[in-house]
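Starting off with a structure, shown below.
Heads up, one of the protein chains got dropped from this complex, but the rest are sitting where they should.
Going by the order they are written in, the chains are A, B and C; count residues from 1 in each one.
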Amino acid sequence: MLQVAIVGGTGYTGVELIRLLSSHPEVTIKWLTSRSEAGKPVASIFPSLRGISDLVYSDLGEQTVEALAECDVVFFATPHGVAMQQAQKLVDAGVKVIDLAADFRLQSLEAFEHWYKHQHACPELLKQAAYGLPEINRDAIKSAQVIGNPGCYPTTAILGLKPIIDAQNADNKQLVESRIIIDAKSGVSGAGRQAKLNLNYAETTDNFNAYGVTGHRHLPEIEQGVHQLLGSKFTHNIRFVPHLVPMIRGMFTTIHLGLTEEASKLDLQSLYENAYKDEQFIDVLPQGEYPDTRSVRASNRLRIAVHQNNDRQEATILVVQDNLVKGAAGQAVQCMNVMFGFDEALGLNHVPVVP
Amino acid sequence: MLQVAIVGGTGYTGVELIRLLSSHPEVTIKWLTSRSEAGKPVASIFPSLRGISDLVYSDLGEQTVEALAECDVVFFATPHGVAMQQAQKLVDAGVKVIDLAADFRLQSLEAFEHWYKHQHACPELLKQAAYGLPEINRDAIKSAQVIGNPGCYPTTAILGLKPIIDAQNADNKQLVESRIIIDAKSGVSGAGRQAKLNLNYAETTDNFNAYGVTGHRHLPEIEQGVHQLLGSKFTHNIRFVPHLVPMIRGMFTTIHLGLTEEASKLDLQSLYENAYKDEQFIDVLPQGEYPDTRSVRASNRLRIAVHQNNDRQEATILVVQDNLVKGAAGQAVQCMNVMFGFDEALGLNHVPVVP
Amino acid sequence: MLQVAIVGGTGYTGVELIRLLSSHPEVTIKWLTSRSEAGKPVASIFPSLRGISDLVYSDLGEQTVEALAECDVVFFATPHGVAMQQAQKLVDAGVKVIDLAADFRLQSLEAFEHWYKHQHACPELLKQAAYGLPEINRDAIKSAQVIGNPGCYPTTAILGLKPIIDAQNADNKQLVESRIIIDAKSGVSGAGRQAKLNLNYAETTDNFNAYGVTGHRHLPEIEQGVHQLLGSKFTHNIRFVPHLVPMIRGMFTTIHLGLTEEASKLDLQSLYENAYKDEQFIDVLPQGEYPDTRSVRASNRLRIAVHQNNDRQEATILVVQDNLVKGAAGQAVQCMNVMFGFDEALGLNHVPVVP
Partner (left out) sequence: MLQVAIVGGTGYTGVELIRLLSSHPEVTIKWLTSRSEAGKPVASIFPSLRGISDLVYSDLGEQTVEALAECDVVFFATPHGVAMQQAQKLVDAGVKVIDLAADFRLQSLEAFEHWYKHQHACPELLKQAAYGLPEINRDAIKSAQVIGNPGCYPTTAILGLKPIIDAQNADNKQLVESRIIIDAKSGVSGAGRQAKLNLNYAETTDNFNAYGVTGHRHLPEIEQGVHQLLGSKFTHNIRFVPHLVPMIRGMFTTIHLGLTEEASKLDLQSLYENAYKDEQFIDVLPQGEYPDTRSVRASNRLRIAVHQNNDRQEATILVVQDNLVKGAAGQAVQCMNVMFGFDEALGLNHVPVVP
């Protein structure tokens, strides 16, 4: 059994990790840490876990590294800037690190420091970290000591673009016009478990709005995904606009593509189906269908629909996932499975909860 | 035109007062006060008011009483304990006071201090204050200097019980068994405009719970309503259990009554219809119908359905209102209309918003 | 592996059965029937099942009994009146039957025919059927050929009352006053997967209402539970009022009890904790806590809180469950586990989905 620790298990990604890991057949959660809740049973904070988990929050204090070093892998479900303070020592102690925050997502130090306003604490380690999107980066994840678990929006955007960017690279012919518009919509849990007026039920319900139009931290991550991970040979000017949907879980990303003449010779439907035919968690819907977010609720699946319109030289790619699973905790567990040689779907075969 | 002030206009009852008063034909809002938002236009806090209200929040500081004394009536949309600090001076200056918090609801000093853990700042004034439920207490309101605007739950409970308690008193025969069960449900706006984790959208949606089972401050107010305002000749042991519903506005109160043999001779439907036939805001539904909260959304109406079952010697009274209108700001404006001799419905004829 | 069939798998209890059974380690779903959807893959009706289930709806037509007889157990997730047409033949063929509708819930033929307006097709079989509430009726379920799976409301009501009714019987002293008020609230999925105007999103959201006040089919089932299953020595006049909550899943039942003098000598908290200490799915919350429906979302757990107030001689019992799991499909699987000698929680250890 793997010994794992969850650092900072009081947020929504934390409790989702507990949900997933507590029924994972090869995992024992050894430590669950929180300064603010130290000493309290996790079930007192999340009564949904009564009768399921006896875990108690610990404040490991000065013993943090020693204690965590008893584990095989440590998940950081903490705010940005925490994991990078401890990662080097853990790696030195032979422990693998999966950070669900942003400390190891952006490979460019400049980009990180520009967008997150933190100085990076371990730039050397950052260079070795793997971006934790298995469908793109499986080999690197296998051998990595540190994983930067992707942001929720970038997961949908990069997986939604991969097949056509790959095809464009393969043929060395531009298929997609320079501008790519990513109009994304997220459920409220994406904003975290926080006491904020703008997240109050009476403020959020029966309402819809946009945010981050002037620049959202997931934009450089999407750009990195397209230009570095996917290695696009053509430069794309990516526009990313996120919106807040009055729903708990779920993410819906609408990718608007202008197609070149060249692209109209392609059957994008087949292209996408082939690209993902061996991926357990990626489902390309049949021609003409529409995904809805609830079809992946509480599961690690991501579904994609491809709508190609040659008359207008455009395509719309629709991507759905559960932002807390494939967009966060589930993806982290998937990375863990890859890192430790388990079947990638081990402990992740939850049937979506419908209705 | 009446000159009015709203003290503390940053909460939900405050913005609802602004909505109602800004289209009231006999009212000018002279002051809108807030310490935290002083200097800001109300439309910067509530963008819904852009183009509608040019009001700017003031912090009147040491000039508070002098400034407010320029008004005919001051509404306190503040937390409990604020109005009682300023009410006496305002009354001395000839200004009428309507407190939407609890400072002037409970006539009993002991009850107030027990339930609200405040020492009352003006017990003499409390004695003169009128409980602001026009359908029960219209005459006292007409001549009052100070109004304690009722709590939202008590409004539904007292109006739901009035006809049968009145009938019981008139005949001097017990119609209703001693125990009265009031199982009430409120939308989330009733908890106020607050940054609290338990009010976060992702905590509240697709969820239902009870609170205050061990004792809620509206219980003594309901008891006062039944035993003093309605002057019940029979003692009733009232059980009040409130619940939180995942909806923005709306209150639904289910009153469970055990009936005596005597009561089965009565037609409660007619009794209720007669009791309220002259009330503009109280609607008794036809026999057998069910009210829903949206049928009063954003309006000052309160609807009642009466379900009598003589075989089982029981009756169920269902009451709905918009907790922010008839349950708070609308009722306060109705009181103002009564106090100043306007038609009681002036400025309150909003058509419920459906869907 | 057990071979099972689901008759009528297009509703919410049907899809929930598929969710639960498709990951049950001892079960193979052999047949999934539907006349209207025959020939279609289940994943075309429920895209959440894409990649999870290859089942195709069958219309077995004249071969129904023969085909179903290949199974060990048949679940009927059909409207009332269907299971009783086929149950006798299946039993004769040695197949066990679990009906999730009402055909085998009410032991009294008169009660069934009065409330359901159907003549019962197999009164003899009805006599042998067991009421499928394992915490009350485990032994009968073990040996039964036919299970009437309980209604969702009765599950909460009967389990919420069991400890105190049992105590009352044990001491032969009345603890609870004659009138018992059950004020219950259900999420909208309880109304089924139907195209009905009153279930339209824009009709149901931001709204709350009551229904069935004049008589709901779950009342005789609750009465049967109290007076026959629990064998109450004292007669109780039960009042049951259900309400519709704008949430998908979840049921919250508030039981209002008047206590006798005798009852104030009891510690109800301990009484309830002891009563359920060996039950895997029943959780009695610590003194003073409140359950919320999401704490059991998508799981088979039922949580109970006990609020006793001796000063007022009253108690409030709060019960939550997921209406589609412990209130329907989960309970049916639990019964199956009991009938076939599996661990009662086999395949039912889902962690509640929060948020």
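In this section, a contact is a pair of C-beta atoms (placed from the backbone, for glycine too) under 8 Å apart; a residue touches a chain by one contact, two chains touch by 3 or more.
The structure presented is a predicted model; accordingly, all values stated were derived computationally and were not measured.
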Hidden partner chain, touching residue among A:Glu70, A:Glu110 or A:Asp206: A:Asp206
Contact residue for the chain not shown (choose from B:Glu37, B:Glu177 or B:Asp206): B:Asp206
Residue of B:Ser295, B:Gln308, B:Gln321 or B:Asn337 touching the missing chain in the full complex: B:Ser295
Hidden partner chain, touching residue among B:Ser143, B:Ser178, B:Asn274 or B:Asn349: B:Asn349
Residues in subunit B touching the chain absent from view: 12, 15, 18-19, 22-23, 46-52, 189, 193, 205-206, 248-249, 280, 283, 285, 289, 291-292, 294-299, 301, 303, 324, 349, 351-355
Where the unshown chain meets subunit C, residue by residue: 12, 187-189, 191, 193-197, 199-206, 246-248
Residues of subunit A in contact with the chain not shown: 177, 179, 181, 183, 185, 187, 202-203, 205-211, 213-214, 237, 239, 241, 243, 245-250, 252, 254, 256, 258, 288, 290-294, 297, 307, 309, 312-314, 316, 318, 320, 355
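Everything that follows uses one rule, which is that only the chains that are shown with their structure count from here on.
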Residue-number overlap at the subunit A/subunit B interface, same or different (half cut): same
Centre-most chain [mean C-alpha coordinates]: C
CA centroid of subunit A to CA centroid of subunit C, Å: 37
Cα-centroid distance, subunit B relative to subunit C, in whole angstrom: 39
In subunit C, residues with contacts to at least two other chains: 205-206, 248-249, 291-292, 294, 297, 355
